[in-house]
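Missing here is one protein chain; the remaining ones are kept as they sit in the complex.
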Amino acid sequence: MTENPGTDGAVLLELRELSVRYRAARDELPAVRGVNLRLGAGETLGLAGESGCGKSTLAMSVLRLLPRSARVDGQVLLDGEDVAAMRWGRLRAVRWASASVVFQGAMHALNPVRKVYDQIAEPILLHDSDQRPDEPPAVRHRVHELLDQVELPAGKAEAFPHELSGGQKQRVMIAMALACDPRLVIADEPTTALDVIVQAQVLELMSRLVAEHHIGLIMISHDLSVLASTCQHIAVMYDGEIVERAPSEQLMRAPQHAHSKALAAAFPTIGDPASRFAPATSNPLPEQPSERPVGEPVLRTEELRVSFRARGGRTVRAVDGVDLEVGENEIVALVGQSGSGKTTLARTLLGLQRAESGRVLFRGTPLPTSTSGLRDYRRQVQLVLQDPTSALNPRHSVYEAVAEGPRIHGLTTDEIGRVTRALEAAELRPAERFMSALPHELSGGQKQRVVIAGALALEPAVLVADEPVASLDASVRGEILALLLRLRIELGLSALVITHDLGLAWNIADRVAVMYRGELVEVGTVEDVLLDPRHEYTRSLLAAVPGGTHRAEPANGLRH
Amino acid sequence: MRRRRGRGAKGALAALSLVTGLVVVSAAPAAQAQEEVTLKVALTQEIDHLNPFLAIFQSSTGVGRVAYDYLTRYSAKDQEPVPGLATDWKTSKDGLTWTFTIRDNAKWSDGKPLTAEDIAYTYNLIRHNETAATANGSFVESFDKVTAPDKNTLVIKTRTPQATILALDIPIVPKHVWSKLSKVDDPKMDEPPLVSSGPFTITDYQPRQYVRLKANKNYWGGAPKIDRLDFVHYDNEDAAVSALESGEVDLVNRLAPAQYDALQDNDDVTLNKAQGRRFNELLMNPGAATKDGEAIGDGHPALRAVRVRQAIAKAINPQVLVDRVMSGYAELGSSVIPPVFEDYHWKPSAQQRWKFDKRKANQELDAAGYQRGADGVRRMPGNGRPLEFRLLGHKGRTFDEQSARYIVEWLGEVGIKVTQEMVEENQVDEKGTAGEYDLAFSGWGVNPDPDYILGLHRCAARPNAQGQGGTTDSFFCDQQYDRLYARQLAEKDESKRQEIVKKMQQRLYEQAPMVVLDYDNALEAYRSDKFEAFTVQPQPTGVIMEQNGNWGYYQAQPAAGGGEGGLPAGGWVAIGAVVVVAAAGGGLALRKRGKSVEDRE
Amino acid sequence: MSDVLTGIEQPADEEAARGAPRGSGAVRFLLGKLGSALLSLALVVVLGFLLFRMIPGDPVVTMTRGRPVSPEQLAELRERLGVDKPMWQQFVDYIGGLLRGDLGTSYLFQRPVADLLTERLGPTLLLVGTATLLAIVLGLWFGIRSAWRRNSRFDKVSTGTALTLWSMPQFWLGLLLLIAFAGVFPSGGMRYSDTPPDVFSQTLDVAYHLVLPCLTLTAAVYAQYLLVMRSSLLEEMNAEYLTTARAKGLRDDLVRRRHAVPNALLPTVTLVFLQFGMVLNGAVAVETVYSWPGLGLLTYEALSGPDLPVLQGAFLVLAAAVILMNVLADLLYRVLDPRVRAT
Partner (left out) sequence: MTPTTDETRGVRAITWARRKQATAGVWREFARDRGGLIGLGGLVLIVLLALLAPVLTDETALEVTNTTAQPRQPPSAQAWLGTDRDGISVLLLVWWGARVSLLIGFSAALLSVFIGTAVGILAAHFGGWLSTTLMRFTDFFLVLPTLVLAIALSAVLPRGIGTIVLAIGVASWPTTARLARAQTLTIEARPYIERAKALGAGHRHVIGKHVLPAVLPLVFAHTTLVVANSIIAESTLSFLGVGDPSRPSWGGILQAAFNSGAVSQGAWWYLLPPGIGIVIVVLCFTLCGRALETVLNPRLRGQR
């Protein structure tokens, strides 16, 4: 059943030599180059690739949803009919009835001012000729049925999108996609914006529904493990071409193409000793010190509490009695779902957020409260933000961005030398080449290195990194993580890495702290916590990691 | 250059009108209005009150003149007092007691007879009620007693002889209506219908829109020849003129020269260039002071010297203002009594008149010791204060704003620096009464009797020690002038009085506390296709509107054949056209949209 | 808390707060809006008092212009107007008067200002209301079409026209129309004196007089609405939910009508209300040119005097109108946008 089209043998979708080019100001930018693809009825195919590889363009071309600037060559045969040749009326009839789409960000893909009911009912009323608006009971029934299928209560039909959580919105999107019983569903990064646990639930739901309704599915993601857990086949796209297509298990186990390998390596299997302290990188890493010196922790919190006053006078406690230590030369991973208070904790550590009670101690001294004291403190503890694109002022050159810290602190002596050293420490070599560049001329990984260099320019003792690789492409992810490991060895830098990604913790951290609703529920060495979770929450986090077919059992036997 | 008129457009739109029923319907009310003859008069001034005791504005008193009767009237011919309600009068030897015979054919609009009792009531009300004195209190100030011994006799006793007793501009009100009111400023008295006895009766009033009057068929002087008289409000002269052109109104006054010129080509409109009662003057602060001679204000000391004032009079050329600012619709000014009052008007001879001569003005100033400084501005001898004058004027008043530029430039050439100070009207008044000016524009409308205007330049007209109560126009104070004033007041012989009055004007002219720049013509226009020539006052060069009387309106006569009245039909057609076009456009757009969206991506 | 930490802030973003009122949201929201409106109103009242007492000139002189008045009469008048009292006393009297609906007496018209204002309010409402409605209809219609077919000939022509109209001083446009339509439409005022008094004729008469002023006021206002509508729809044009709608197979006009426009309408509607002050500015100019007997003309007339009580009254009424519109805008926004309406 691997290479064959579906059970009835019909070809649902076929792409023949499909090319898409975007007309830009001067020239045409190819996005998809000569792709051939077949999908049988009921088949599920994952389309993997990094941002900009053309996977979304490919998906959108199926229903001719590309912007006007796109030029499409080749054929898209949907049920044997060429979409490009369809008349406008025919195309409208085909849309949603034959193939529907689950869009990337459910938050934006739903109309914010219309009720869920209206949005789901709209295609039903449009396409089912027997469901006229004068038969609302039937439509209403159908909508409730759909909501039931995606495990949402019928009452949500009367909700507006903003009243739903991210996962609920994505469920609504799925319900909407199923509304006209399409034979093909295209899901474009359906879970990217979601939390790990929710992501697992949504993926499971999708797999189930696709199987139950015998729907063909094309799922697009940058995350191989997500695809592996949902799809029979995976096709890897790179620079507009499909470079490898294989059954999921095979691709995960033995990727052939270099790019597939990089993608596969980006999501380490927890418990796999090969990836412990070994993020995927092209430069070999030096040996990690096995024993860490024990002593006074560099950064420590005592009973730290932080709360916000929400509108309406209610107080929301984001951090609730946290005791956390980051030792000398240690990397600690702070993991948890979004909203668990990780980022607030990080901001408090840097004095960007005032603590309600408790203390933050740096080398045993409490966080200063005076303006100048705080400034001095910030030479020691530095921050690396999640999205390097927005963390750099687009108007400032790399040099200015890196020199910003030293200038603030009046470290004007040998500024150029300082900047050069910082850039080179962040592995931007030769430093001169980058100095005059503006952020938009750099790749995502390079930008994150600049941010790190900016922090390093102050020669800090601790780096607090908030999701440092979450917005980076898989192939870059490993490089940045490797950089953190190298910095620890070369500069003796301690780090607190905040992440939702347990694999990241497995990759680089010495210890891991699990945060749940403002509290630390479990703290310990990576091996202890991830391989032998004690707390319920840690277990559910681990269970939510999409392990695909390749997931290792958290067996004791792995701990040799 | 004629501007685009609506005729062509009307024709085109008339064709369109065939398709719209709206026009047919809307034309009906216009047709109805044609049965009666209505004279529509444009007013550009607000009506402040219809209540005759409170009405002050020219517009309101103008309405009062057609609605109410007065004791006496001014003749249309030469503005001499002629019988009004009083048919005859005599005065006692001491001039303090006046006995009037009141006509017995006068009736109120509610049918009740008008008697001497009503007149006495009116005068006494003003004398004893402060609110009632608001508008016309000054006329009765010297009254000692007013009685009506019988219904045809009115006796007025005054404390001092009063020359104006035959010129009492006091509308007579019905006692039987007013005596029932609790207060004089009862708002009811601003709401028609109002009981009056004049040739017209006020029937309808919409503030800022119109006052409607209907002819009083029982008027003792005979019924007017028109049925209705409407005073229609327009906010500016332009609006009124274009209303005249489109036939919305029949009579317009206070035209600007440009508008007067523009109307000259219109065959349906006849123009009336009347000798006006107004003059414009340039005041030169001769050293403002109170009655007691205590200096007030901050007038420039150089202007206290007669030689400087005379030099200024020679440095400016009023004829240019007449020609260019007034476009020739004015007469060259000389003294404070306009030539329309020919008996009192004094005109300087060729030798007496200040001639425009910059060289001479310069020489005189040089000779008087006002030497030019390095900046070309003259300095006062002694203290060296530069001759820098402020020129006070009304903001927004065209004459002031336009003439100011000429004055500035003329005086600049004789080494006097002038800066304009155009301010709101209340500030002009305030600065004027406080003597806080150097040069100032001013102007007066003059009554047939010269007493008031002459009295403005007496020492006694200056304010009291508190700086209040002054009526002075110029702060002029001259013993010789004051003596002449007293003489004319006591003089009973009319021709002798005229001589004295002329001497006073000559004295003013020579002392030059002001330069009278011009006498404005009153520019009026009316629809001659609808009305015959109006009665003007005085004849033959006088005005139709703003008379000292109601001859113009009362004796108005529809033109033979009569013009079409009512609304300009073109207007209704235009509305119809707009509606049709909008509907058609909307429909088209809707249809087009329905088609085009179908096949668009 | 004397030692303020550098860079430490509450993450309370006011814009965000708009989106998520909690608890007894509706009432709280309403009270908040009303409260701030009342505060604005109070400030307007105070400013109105101060501003018009700074104007030089003795009001008594203005009132008695052209009449011979004795010093006693002047003094009595001063006392009646209260201008001889100390400032604070005047302020107290002013507030007291306001509360009783007494705005003083006009110097020029010798009538209560409140009466004058009520009398003039109707015509202004008629003019501004008609013009705004027309402008909304035209502006939105053209704006939506221009945005939907960006850079088409239609877009270029309609946006170009709007920009040109927007660049015109309204009074000048009024003057031009006045010359152009002389004879076809009345040159000023609100009704003829000799129109029969029946409702039908009167209505037609007023409508006829309304055409030019309304046209002038509409021209500039519609242009503004068009530009706003166009740009807010353009902002929505790339929204993902439109792709969703298209993917569902909706016709282009349905995508526009059901999805794009309702979203783009939000900022536009708010702006329509917030720009109300601009419409009033226009009304002052237009009423002056066409002698339309409204508040704007009253303001202009009061200027030549200046008739301070009237100016002050007009200032208060106009400012209050704008404040009211702001409150309405907030309420309407709440009705239109479910995100704000959150319970």
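Chains: A, B and C, in written order; residue numbering restarts at 1 for each.
Methods note: contacts are C-beta pairs under 8 Å (C-beta built on N, C-alpha and C of every residue); 3 or more make two chains touch, one makes a residue touch a chain.
For clarity, every value in this text was computed on a predicted model and none was experimentally measured.
Undergrad: What are the shown chains that the left-out chain touches?
TA: For the complete complex, the undisplayed chain touches A, B, C.
Undergrad: Which of B:190, B:237 or B:250 touches the chain that is not shown?
TA: Here the residue in touch with the unshown chain is B:237.
Undergrad: Using the definition of touch stated at the top, determine which of A:382, A:446, A:499 or A:538 touches the missing chain.
TA: Once the missing chain is taken into account, the touching residue is A:382.
Undergrad: Since one chain isn't shown, list which residues of chain B touch it in the complete complex.
TA: Counting over the whole complex, chain B touches the hidden chain at residues 1-4, 236-238, 241-242, 255-259, 261-263, 320, 324-325, 327, 395-396, 398, 401-402, 404-406, 409-410, 420, 422-424.
Undergrad: Which residues does chain C use to touch the chain missing from this display?
TA: Listed in rising order, the touching residues are 6-7, 9-10, 12-15, 36, 39-40, 43-44, 47, 51-52, 54-56, 150, 163-164, 166-172, 175-176, 178-179, 182, 231, 234-235, 237, 274, 277-278, 280-281, 284-285, 288, 299-300, 303-304, 306, 311, 314-315, 318-319, 322-323, 326.
Undergrad: Using the document's contact rule, name the residues of chain A that touch the chain not shown here.
TA: Residues 350, 352, 371, 374-375, 378-379, 382-383, 385-387, 390-393, 395, 397, 399-400, 404-405, 408-409, 412-416, 435-436, 438, 451, 454-455, 458 of chain A touch the chain that is not shown.
Criterion: only the chains that are shown with their structure count from here on.
Undergrad: Averaging the CA atoms per chain, pick out the one whose centre lands closest to the mean of every protein CA shown.
TA: Centre-most chain by C-alpha means: C.
Undergrad: Whole-Å distance, chain B centre to chain C centre, using C-alpha means?
TA: That pair's centroid distance is 37 Å.
Undergrad: Suppose each chain is reduced to the average of its Cα coordinates; what separation in Å results between chain A and chain C?
TA: That pair's centroid distance is 49 Å.
Undergrad: Report, in whole Å, the distance between the mean C-alpha point of chain A and the mean C-alpha point of chain B.
TA: 85
Undergrad: Please set out, as single numbers or ranges, the residues of chain A touching at least two other chains.
TA: Residues of chain A touching two or more partner chains: there are none.
Undergrad: Touching at least two other chains at once: which residues of chain C meet that condition?
TA: 251
Undergrad: What residues on chain B touch chain C, complex-wise?
TA: Residue positions touching the partner: 3-7, 9-10, 13, 25-26, 29, 32-33, 38, 40, 46, 48-49, 54, 56, 134-135, 138, 206-210, 212, 228, 230, 232-236, 238-239, 242-243, 245-246, 248, 395-396, 424-427, 429-430, 433, 464, 466, 468-469, 471, 565-568, 570-572, 574-575, 578, 593, 597-598, 600-601.
Undergrad: Please output the residues of chain C touching chain A within their complex, sorted ascending.
TA: Interface residues on the chain C side: 3-8, 10-12, 17, 19-23, 28, 239-241, 243-251, 258-259, 262-263, 266, 336-339, 342.
Undergrad: Per the contact definition, I'd like the list of chain A residues that touch chain C in the complex.
TA: Residues of chain A touching chain C: 60, 63, 65, 91-97, 100-101, 103-105, 108-115, 122-123, 126-127, 160, 162-163, 176, 308-314, 351-354, 369-371, 374-375.
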